[in-house]
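Submitted below is the structure of interest, expressed as structure tokens.
And now, chain A:
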Amino acid sequence: MSKKASELAPALRLENIVKTFPGVRALDGVSFDVMPGEVHALMGENGAGKSTLMKVLGGIHQPDSGRIIVNETPVRMGTPLEAKHKGIVFIHQELSLAKELTVAENIYLGELPRKRFGVVDWQSLFDKTNLILQRLKVGFDAKTQVSDLSIANQQMVEIARALTHEAKAVIFDEPTASLTDAEKVVLFEVVEDLKSHGVGIIYISHRMEEIFKITDRISVLRDGQYRGTLETAKTTEEDVTQLMIGRKLDLTRHVNDHEFGDVALEVKGLSCGSLYQNVSFNVSAGEVVGFYGLVGAGRTEIAETLFGLRTPTGGNILLEGQEVEITSPMDAINLGISLVPENRKEQGLVLGMNCRDNMTLPQVSDLTAGPFVSDGAEIAIFDLYHDKLEIKTPSWKQLAGNLSGGNQQKIVIGKWLSMHPKVLIVDEPTRGIDVGSKSEIHKLIRGLASQGYAIIVISSEMPEVLHVSDRIIAMYSGRIMREFTSEEVTEDSLIQAISGIVASDEKAV
Partner candidate 1 sequence: AEYRIGITQNNVGVDSYQTTYDKSFKEAVEANDAVEAVVLDAGGDVARQIAQIEDLIQQQVQAIIIWPTNGEAVIPAVRKAHNAGIPVIVTNSNIAEAGFDFVKSFSGPDNITQGSRSAEIMCDKFKEMGIETTAQVVQISGQPGYTTAIERQKGFDDRLPEVCPDVTIVETQPGDWNREKSQKVMEAFLVKYDKIDGVYAGDDNMGVGALNAAKAAGREGIIFVGATNFAVGYEAMEKGEYWGSIYQSPVDDAKAALKTAIDVLDGKELPFLNYFDTPKITQDNMSDFTKPVF
Partner candidate 2 sequence: MAGGITKSDIGGLLAKQGILIAFVIFMIGFTIANERFLAPENVMGVVRSSAILGVMALGVTFVVISGNLDLSVGSMMSFSTIVVLDLHDKIGPEFAIPAMFVMTLCLGAFIGFLVGYLKLNSLIVTLGMLSAIHGLTLTYSGGKNMDIANKGETWFAVFGQGSVLGIPVPILIFGLLAALLGMVLGKTPFGRKVYAVGGNGVAATFSGIPRARVVFTCYLLSSLCVATAGLIQASRSMGSQNTVGQGLELEVLAAVILGGASLLGGSGTIFKTIIGVLILGFIQNGLLLVGLQFYAQYVVTWVIIILAVWLDIAAKRGRLLSPIA
């Protein structure tokens, strides 16, 4: 058939989808379609409703109203299984794996091949899986237990599911959040491959460079409403951002604007078993030091050690020139060190607790009137950071678990800012956060530095490290490879350093 793309029927279409949760109108009449062989980006700020829309499509949520149309016939996606049978494959934002099972069982979860009487056909399962794994060029096999894999490899298992089906449409909800560059390349190949087979692809990401590299069209949601669709080739980052947040963003590299104070934190020869070795660096008051490296480079572990969550096997930590011993987070907090952890849902928040209580948790013992917690003092703190960070929540009584990812992150940041730390460590501060909030958080970090905080930013996103840091430390496999000032750093040298490549005349620090 030689119809033009615009005359082809969409692979699937959503019409006027409305979905409300108690107290939240997550989707407000959204329409959206994807053509066969098209990569269609879905963008929007945190909490805009992207994941919710996809869950409606994937049969996980039922819409309050609206229609889903596949092959020009309206369908009901009552359950995830129904959706799968209708050709929708869903790669989830949060890892959705049974870790005690094998890779093969996870890839074919819910539809293990069977012989008679419900007996699993292991042979065929492993064969089929190994074929897929070969296509993905990964270094593990079908029988590996998922818990033995790195986070990145687990993400690859999740992605492998896209290849199991005669899919009409594949949804990728932030698939690259924990992937290395090499794995991203493989992912993009997979996307190309699917595309060439006429599969429609919905691609959710907050990373502009990816969006512009692989997508054909971009649809934008804002506050649960459809804002329009742009052709990627005919638009710019600014236009998309404008549509998403209604204003322009400043994404230039940071220029230092203030003097640093004394050295706030100094680390000498710190080691922690096989996790990292002989790490030395320092951070001055008013300075932002970025830690850049691949997943597994050991940056988080350093942060956890500084926060008293791991016992170092060697080396010293000096705070304002004094040697200190940090054996628990409480020690760290008392010494003025704060950590915004990498995983906000598991480490950052008590999801079943309200926003205010989460925010005041580390200092609740100090917010007292007599023996009791003072409501007023707590609300004052919440209100302050609610306004400062522009947290979107109807009231402090909202449970933290009901907020979108970005707003959850802001609660965690607020929690630690309100402690007025000397040293603030932020681990992946903007993982899974939209551009709007991202730039706010960057501004916030810079602002804090100018107020004299010593800040360590751990990030796997190069633009982020480049944008906020005064100094960048590149790590590879548990070691510091090189230190860069913001003037001397180039993208190439940074990539070389984190890949373990060091020019022979350069000495590793």
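On the choice of candidates, all candidates are chains of the complex that A comes from, given by their letters.
In this text, contacts are C-beta pairs under 8 Å (C-beta built on N, C-alpha and C of every residue); 3 or more make two chains touch, one makes a residue touch a chain; residues count from 1.
Every value quoted in this text rests on a predicted model; they were computed, and no experiment measured them.
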| item | value |
| --- | --- |
| Touching partner of chain A in this complex, picked from 1 or 2 | 2 |
| Of chain A, residues touching candidate 2 in the complex | 22, 79-81, 307, 309, 328-330, 332-333, 339, 341, 346-353, 357, 361-362, 364-365, 367-368, 371-373, 415 |
